[in-house]
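Only a single protein chain was left out; the remaining protein chains are all shown in position.
Right after this comes chain A.
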Amino acid sequence: MNRIEIEHLYKAYGPVEILKDINIAVPEGQFVALIGPSGCGKSTLLRTIAGLEQITGGTLKIDGNVVNKTPPRKRDVAMVFQSYALYPHMNIEKNMSYSLRLKRSAPQVIKDSINSVAQTLGLTHLLERMPRQLSGGQRQRVAMGRAIVRNPKVFLFDEPLSNLDAALRVHMRSEIRKLHNRLGATSVYVTHDQVEAMTMADHVVVLRAGQVEQQGKPINLYDQPANKFVAGFIGSPAMNFIEGRIGADGHSVLFGANHVLDLGRELPVGQNVWLGMRPEHLQLEGNGQILRCRVDNVESTGSMTFIEVQPEGGKDTPMLITHGGKAAVVTGDKVNLFIDTANLHLFDRETEKAI
């Protein structure tokens, strides 16, 4: 059964359409990530689910009931804000119990649920503190606790980790996912960080300019991007793109200074394309077709080496390679790049759709 169903959803501010024809179904217990560049409408979409924004077209269902006009407080959804939005004048216990107190739950019930949630999140010793006395990570945890206490139908997360430092972000990422595994709560998670989306979500929705570009399992988005935008957005470092053309033989692609790669599949002859290659699929040794390159720059992190190369004879087509461990190359070297054509992506130069 679907917890959330979004059908042909539109949202406009006056003549400006922010969201166009959004269709998403979230089964019960699933963790869905909404991802896209700033201004793509992902936060607005989340806020329409919460009811903080009214939709201007289509239907929005929670548990099968249309909630287009239902006010936020009757939707039974909880939200974790980017700013956490903790009530500054209430201590942590009061912050977490606010919704239960509004519902006039029995004092013992409130106490029990606060204690159990506080224990789950490691907040027990902080219950008497005020929000301003807490660190960023602790506030983040309280914001989550406030949502969990309510046991809502849906959890909404609006970039909850973006105010934390890098190390804490990685830690909280796995904390949230583990929590989700334990509670099994239906969650919608907005982020601009594709690593967060890939690692946490069961289902990823990529948005651009108010439209869904592609949605599916994270690994499917990585393996079979539907267009150049998704291909470039998913994966880190980003995919390399080179302009090319399908050769007269109908199964090879020509690019740069007379370079040819045989893709071994039927392709439209003469078609202008973008050739997409992920840095991790370009090898300095191994099997595959060979591309002669010149090394322009080498950056080593110890565990990983980033090598920027230029196909021989080319000028403005730098390509990035990620090489596990240390690499024995220096700037100016000539190297053979081994390319497994099974991992190559082709996109129409005009429509940018995958071929």
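The rule is short, and it goes like this: a residue touches a chain if its C-beta (ideal position, glycine included) is under 8 Å from a C-beta of that chain, and two chains touch if they have at least 3 such contacts; residues count from 1.
By definition in this document, contacts and distances are computed from a predicted model.
A.B. asks: For the chain that is missing from this picture, which UniProt protein name fits: "Chromate transporter family protein", "Multiple sugar transport system permease protein", "Xanthine dehydrogenase family protein subunit M" or "Molybdopterin-dependent oxidoreductase"?
C.D. replies: The record names the chain that does not appear here as "Multiple sugar transport system permease protein".
A.B. asks: Pick from A:12, A:25 or A:85: which residue touches the chain that isn't shown?
C.D. replies: Residue touching the absent chain, from the options given: A:85.
A.B. asks: So which of A:77, A:134 or A:148 would be touching the chain we can't see?
C.D. replies: Per the contact definition at the top, the residue touching the missing chain is A:77.
A.B. asks: Go through chain A and note every residue touching the omitted chain.
C.D. replies: Touch with the absent chain occurs at residues 50-52, 71-73, 77-79, 81, 83, 85, 87-89, 98-99, 102-103, 132, 146, 150.
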